[in-house]
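Note that this complex is displayed minus one protein chain, with the remaining chains in position.
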Amino acid sequence: MIRFIVRRLLQLIPTLFGLSILLFIWLRRLPGGPETAILGERGTAEMRAQIRANLGLDEPILVQYGRFMQRMLKLDLGTSISTKREVTTEFLERFPGTVELTVTAMIIAIGVGIPLGYLAARKRGSLLDSLSVGGSLIGICVPVFFLAYVLKAVFSENLHLFPSSGRQDPTIGATRITNFFVLDGLMTREWDAALDALWHLILPGIALASIPLAIIVRITRASVLEVLSEDYVRTAQSKGLTERTIRSRHILRNAMLPIVTVIGLLTGGLLSGAVLTETVFAFSGIGAFLYEAISNRDYPVLMGFIMIIAIFYVLVNLLVDFSYSLIDPRVRVR
Amino acid sequence: MPLLDVKDLSVTFSRRGQRTVRAVDGVSFAVEAGEVVGLVGESGCGKSVTSLALMGLLPKQKGVTIGGSAMFGDTDLLQTDERSMRDIRGRDVAMIFQDPLSSLNPVVPIGIQVTEVLTRHRGLTGEAARKEAVELLNRVGIPDPSRRLKEYPHQLSGGMRQRALIAMAVACAPKLLIADEPTTALDVTIQAQILELLRELVRESGTALIMITHDLGVVAGMCDKVNVLYAGRVIESARRKPLFADPRHPYTNGLLGSVPRLDSGKGERLHAIRGSVRDVLPWPDGCAFAPRCDQRVEACVGEPPALVEDIHRHAYRCVNPESRTAEVPS
């Protein structure tokens, strides 16, 4: 098992190396540069050249890349051009927000999706089945940002049930430890702060959950239907086992295999949705910051953030493969 | 009173926009305690549907209609609600399926799949359940049972898997065991071992066995009584010896004739039944076997032949049966 993980982590290195080269070349090709973002259209040619020289952008690209790699190996991601702060600091401040949002969305999607998909399969052809199949089809087709706006308009601006923006009410004056606001609240026993942060997560969480939820319902339904027709379910029934044992041990355990794969893929892909949701709810995560970084040509931020995100993506997939082998003994043999 | 008395069992499947299929059509047979009864026929003749109906395992949905009765002691298995059926299944009536690999849960160790029956019906848990499971695996001839308990189905050989399934079925010493083609998916040498194991278990415990098979060799070696099914109806029913010595229905005769025999002459050809199971005449229009029958006469078509019984309690459903000497009439 440990060997498997080590091997996978080693395989990660060439992928990341390749990705960094690709990214580096790609970013430098973007027209304009940080100097345009800083000076706007006004600056003189000398001022531009000065800024580029200060940032080390006048050197050959290979030298620049070499310096980047050197720093990267020391886990130093450099300084943001636009905020003048360490990229690592920026990341640690913003990433927790996105993680909280993503985790909330996945909890909603999994917590609702798997039971709903299971019930739809068990009661195939029923009203519940048609509703969840139809609902999940529509869920895939609704643009995330539009859903976010509708939720915001209805539940916060009209019904005033949820806050419309931000991660936490600043007047609470919560203590910061990890920048995971809910976690901070729990750690410092500032219950109102934790609850408030949680409250801010609900609407963007639902908006972000819509597509994963729809996909999880569909895959669960399909997977359970397939398992239901398997011989071993009939064997379990012929043994007179209780409904609960058959459901958890014989149906869901087998049906989980494709579901886990899809959950892994979805978690990796959630960041795109997060950018949109964070924009609508003025939620300070990495989404909006990254978007600005692209328009500002903030190279260090872009390189650092995207590299870390890619690592996370690969790690999530590793986790999926790992849990896959936990569920299915046949995978373990290799 | 027989242990199981099936009367007029019928199962129909109807789906919107499709023709209604009568998979089982008025089947009656009885199983005495400790007896081995064979249900024989080609695939599609309704033998598996019969067993699933008895277990209450047919899908409960619109379009599936079950008629008739199956008295098991005082309870009618066809009328019992799902909750009570759960208590009966695995404890009083147990079943062994055809393909041992697909019939075992691939992601659950063998041990848990055995002990879960013991926990459910005999209330055994923990060490007691484990001990009993080891004992059971031992009894069905699985070597090194305590190690096998921790293994998964894919780590066992085909024969071992079927033995494990048999262990689960006999775990609660059921009064009736239904074996649905238990050897079809196995190698020939393993087949014999599994049949021998079943025979032993039946003899030791006095469990009655319904043996569902298409293989007359299996029937000859095991069954006390034989029912031959064709297109959902019993077409011949007798004790083993008279059936083999003196088959009356041309279909039974054909089944026997398609088995190569050591004592037949070298140049003699196997007698195969023409056509396939799909060439069926609906029973109300006559004998379902008529399109494939060599001895077809005018009377075969028009109305269904009745099941007639001769003085030896040998019943057959044919208007032009094979003669007593089993020779083809000229």
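Quick notes
For clarity, chains are labelled A and B in written order, and residue numbers in each chain start from 1.
Operating definition for what follows: a residue touches a chain if its C-beta (ideal position, glycine included) is under 8 Å from a C-beta of that chain, and two chains touch if they have at least 3 such contacts.
Here is the rule we go by: contacts and distances are computed from a predicted model.
For the chain that does not appear here, its UniProt entry gives the protein name "ABC transporter permease", which is one of "Hydantoinase/oxoprolinase-like protein", "Acyl dehydratase", "ABC transporter permease" or "Protocatechuate 4,5-dioxygenase subunit beta". Here one chain is not drawn; of A:128, A:309 or A:326, the residue touching it is A:309. From the options B:64, B:256 or B:301, the residue with contact to the chain not on display is B:301.
The chain omitted from view is touched by exactly one of B:8, B:87, B:144 or B:279, namely B:279. Residue positions on subunit A in contact with the hidden chain: 14-15, 18-19, 22, 26-27, 29-31, 137-138, 140-146, 149, 153, 157, 268-269, 271-273, 275-276, 279, 290-291, 294-295, 306, 309-310, 313-314, in rising order.
Rule of thumb we're sticking to: only the chains that are shown with their structure count from here on.
Contact residues on subunit A toward subunit B in their complex (touch as defined above): 125, 230-232, 234-242, 245, 249-250, 253-254, 327-330, 333.
Note for the complex: subunit B touches subunit A at residues 55, 57, 61, 85-91, 94-95, 97, 99, 102-109, 112, 116-117, 120-121, 152, 154, 165, 168.
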